[in-house]
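Partial view: only certain chains, each at its native spot in the assembly.
Labels for the chains are A, B, C and D, by order of writing; each one numbers its residues from 1.
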Amino acid sequence: MTTLAEIVAFLDRELKISEIPDYSGAMNGLQLENGGEVSRIVAAVDASLPVVEKAIAANAQLLLVHHGMFWQGTQAVTGAFYRKLKLAMDAGLAIYSAHLPLDVHPVWGNNACLIRALGITETKPFLDWKGLPLGLQGKVDLAREDLLKLVEHAVGAPVHHCPGGPERVRSVGVVTGGAGSEVAQAAAAGVDTFVTGEGPHWSYPLAEELGLNVVFGGHYATETFGVKALAGALAERFGLDWEFADHPTGL
Amino acid sequence: MTTLAEIVAFLDRELKISEIPDYSGAMNGLQLENGGEVSRIVAAVDASLPVVEKAIAANAQLLLVHHGMFWQGTQAVTGAFYRKLKLAMDAGLAIYSAHLPLDVHPVWGNNACLIRALGITETKPFLDWKGLPLGLQGKVDLAREDLLKLVEHAVGAPVHHCPGGPERVRSVGVVTGGAGSEVAQAAAAGVDTFVTGEGPHWSYPLAEELGLNVVFGGHYATETFGVKALAGALAERFGLDWEFADHPTGL
Amino acid sequence: MTTLAEIVAFLDRELKISEIPDYSGAMNGLQLENGGEVSRIVAAVDASLPVVEKAIAANAQLLLVHHGMFWQGTQAVTGAFYRKLKLAMDAGLAIYSAHLPLDVHPVWGNNACLIRALGITETKPFLDWKGLPLGLQGKVDLAREDLLKLVEHAVGAPVHHCPGGPERVRSVGVVTGGAGSEVAQAAAAGVDTFVTGEGPHWSYPLAEELGLNVVFGGHYATETFGVKALAGALAERFGLDWEFADHPTGL
Amino acid sequence: MTTLAEIVAFLDRELKISEIPDYSGAMNGLQLENGGEVSRIVAAVDASLPVVEKAIAANAQLLLVHHGMFWQGTQAVTGAFYRKLKLAMDAGLAIYSAHLPLDVHPVWGNNACLIRALGITETKPFLDWKGLPLGLQGKVDLAREDLLKLVEHAVGAPVHHCPGGPERVRSVGVVTGGAGSEVAQAAAAGVDTFVTGEGPHWSYPLAEELGLNVVFGGHYATETFGVKALAGALAERFGLDWEFADHPTGL
């Protein structure tokens, strides 16, 4: 058992919460305090009501998520948001959220974990957003269908793809989550195959015209890595239990 | 005793919550639910932590305020905001906020109450903001020092003023709260004396040059009328108790 | 055989091209002229290079699409865009695009066609965008799984869904294409089940919390109806041949 | 006697008029020329019509102010503005204004003068605005009521305060003028007591929740230091007379 304050200080520092830019709704860091101690952590992708219920059922005092509670902006404490806060407060469950700081972490990050799972060890930053590289790229020499199998094995499910590029893959760019809108920027960065979570319909014909392979591994599926890695690291450092609360969206 | 839902439906309708525009941080309407019944109401100007503590000490289930909890935009549920929500939720205290809808209500509004207290009964809308008249104006025939005494009697304390206009007051405009920045618009509307709550330093020399008297009655002091009138009306309609929680700022 | 000018005049008038608002990249109307006659039309969802090649192979003089060539803004006539224009110009292929004007057309529109395919005949406008209702809503009384089967039959493939709402469906809202980001607006409009093409990952947990069923029928799949209906209507009116060039994206 | 041009060149250089950022209405530097010589200076806070009349009555050729004539933006030369310019031009009175450049000057600045008057000699920059630190902070070890007495002695009048912080003051931040809206930024900078001129009503409950003492010394009163110090320095350097034209607003 350790204090919430110690864990928050560790996470804020390791994830560079105050330095890394993000979308205004992300609100990285502690989103709900519990006023006390932590002995068990639950990791999850989204801080939605069903996930909070699972975390409480698991007797956790800290829920560690990638997508926090504030993406919709200021909201009244009524309805589902009231129930979520009331349940969490009554159960003494704190919530900590890390979005881009977790995507880009060199060891526990979603990108780092996924690209390692593809067997790529030499990587460099990829796809700039406000000065922050959102992903990683690296060299391979693989048939496209073999790369697809590696991604499917990593995310644990069949994936969708656009075969707009070469059948022999030599340069892969990875951005977990919903980066499909960035196919033009990905192509301009020189990769021949772009692995991301999801993309809008128009990203497909655009990738075809740009001569780019795109692998859509699932927004949810490509973002389960980071929270698991982070919870594991916390558990080891502070001598805590942890588990993953799976609540997939299929998107 | 009545349900929170009935009270909220009544207030939303009477105050035209969904129709009247406001600043983005106002978030008019129910800001925190309690999941239950209401038998006692506390009215106050600000939904600050000391006020919430007073409302709980008074055994209220509903706190009715003019300034709600969300002016600072999206905020993590930590520190003072955590303590405030935790206290209120544990005590079953709901919070309902009405800002401009309460300023401009024809009967219970801050403006209507204050201008009545000055003995002015024939009024017309005054000082447009996005199509909404923020105040009321009316005719009088008074020495300026007599008007000052009327305002001081209404707000219950000495007031500050800028004697930039005539010593004989004939046309008064009233906007409760912090409308001092609107002295130019007030002068353009043809009043010779502008009664408001507070204003920045520069509103004083500008009023002097515009030839306008300005009476600064206090932001807090000029906005205690509405929540009291509204709580009284609710108490009468629904057969409830109510009291006012005074927590002045001196501003 | 008829002139391109006659067809364009008919389409501009029937689809209210100059009245209906749209995103800046849509550029509704004639996007590429051919300087001549039309005897054969090809309908398609996207004006991408493979689709243009199919239209030329089909000996068409007019390609009718839902998504035109200008979504990326001003672009140099080089690379894929050069090849596309060069092929089309050399083959005398004109391109006409209709985006929101085709989504919302009362007879040939994507929404009208899809909601008819669900057996709903009494409909009203739904989901405002800049004063334009983007979709249609109507009453049913169906088990959720039966509605899912109707959508799957209409789009010709299995669909994905979020079961956040009731198992008995009574009020359905339909917006073809990529309207998943509008789940909050859809819920506020009072439907219990929202049928659209695609949505971002976060639309799923949000719909769960809002208590809304969402059916994701595919962006491409839900937008094949309009261009087919329109091409059929043109063929009948002007005595022309037509066919559909299928180039699905799976998104 | 010296030329206006010499004085302006000295002031522009010493106050870094062309380097220090400011609000668009400040228009730092010479605001009205007189085409001649200067033998007598009047210092004042505001360049309002009564102040200009006092400066002319004092036979001054230069009025040195903190708040100039252009805060309202472009304005026709009619009414009070016409009378002010006409009087000043006929009397050969030039007007020089220095806003933020005077607030932040290390020797003659409003902040430097006020914090010295509180007995604090080791200071560091405080409260960033566009890269410019608007104030100064320093360490003390005083009862809160003793600090209040020091401020009251410095500004020559009773002051208003919000006792939201500790009774023992150890870290003071000073920003003269109207910086009350910055209580959150002040608290984040780590001071326990914030001395400023004025603040809006909402700064009081926010300071309470943030655990911050705020001392409101008066916008006018905290900004009389700089123009006096500057006029004295000019008088000494160029062998001129000077006096202060007091025209308080009570705000």
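Note that a contact is a pair of C-beta atoms (placed from the backbone, for glycine too) under 8 Å apart; a residue touches a chain by one contact, two chains touch by 3 or more.
On a predicted model such as this, the values are computed, not experimentally measured, just so you know.
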item	value
Per this structure file, total copies of the shared sequence (4 shown)	6
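Here is the rule we go by: only the chains that are shown with their structure count from here on.
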item	value
Identified repeat of the A-C interface (over half of residue pairs identical), from A-B or B-D	B-D
Centre-to-centre distance between chain D and chain B (centres being mean Cα positions), rounded to whole Å	32
Whole-Å gap separating chain A and chain D, where each centre is the average of the chain's CA atoms	50
Computed distance of Cα centres, chain B from chain A, in Å	45
Touching two or more other chains - residue numbers and ranges from chain B	79
Chain B to chain A touching residues, read off their complex	24-25, 27, 29-33, 35, 70, 73-74, 76-79, 82, 85-86, 89
Residue ranges of chain D in contact with chain B within the complex	46, 48-51, 67, 71-72, 79-81, 84, 160, 162, 177-178, 184, 197-206, 208-211, 216, 219-220, 247, 249-251
